[in-house]
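Here's a structure for you.
Excluded from the complex is one protein chain; the other protein chains are retained at their positions.
Entry: subunit A
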């Protein structure tokens, strides 16, 4: 478990996790207050997607440089899933301009941090 060897550790993972949780809390408050997804949620999803793409590019650069994740299949599975999450939330929230749209954004933004953590675990399974 040597974090120096992992391209999906440190700030590059912490930023999307914190961002995702912030959007989740904001969306939860909106859902509780019967508010449809607002601009903050959509902008939040967009920024989250950018952060996740940065994470993806850094991971791919590391793989291109000869480094290998511990469980390659699972790692790339999680990576693909991860970058699809914000667009999924975006599309469903656009289709549902009610409090339930906010609830969808909240749910997806709670899942994203879990996937980031799983991503880190599947990289480090060999012990770094």
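Note that in this section a residue touches a chain if its C-beta (ideal position, glycine included) is under 8 Å from a C-beta of that chain, and two chains touch if they have at least 3 such contacts; residues count from 1.
Operating definition for what follows: contacts and distances are computed from a predicted model.
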Options "Xanthine dehydrogenase family protein subunit M", "Molybdenum transport system permease", "Integral membrane protein" or "SusD family protein": UniProt name of the undisplayed chain: "Integral membrane protein"
Candidate in contact with the missing chain, chosen from A:24, A:48, A:104 or A:119: A:104
Full-complex contact with the absent chain, from A:47, A:63 or A:92: A:92
Missing-chain contacts mapped onto subunit A: 34-36, 73-74, 77, 81, 84, 88-89, 92, 95-96, 98-101, 103-104, 107-108, 111
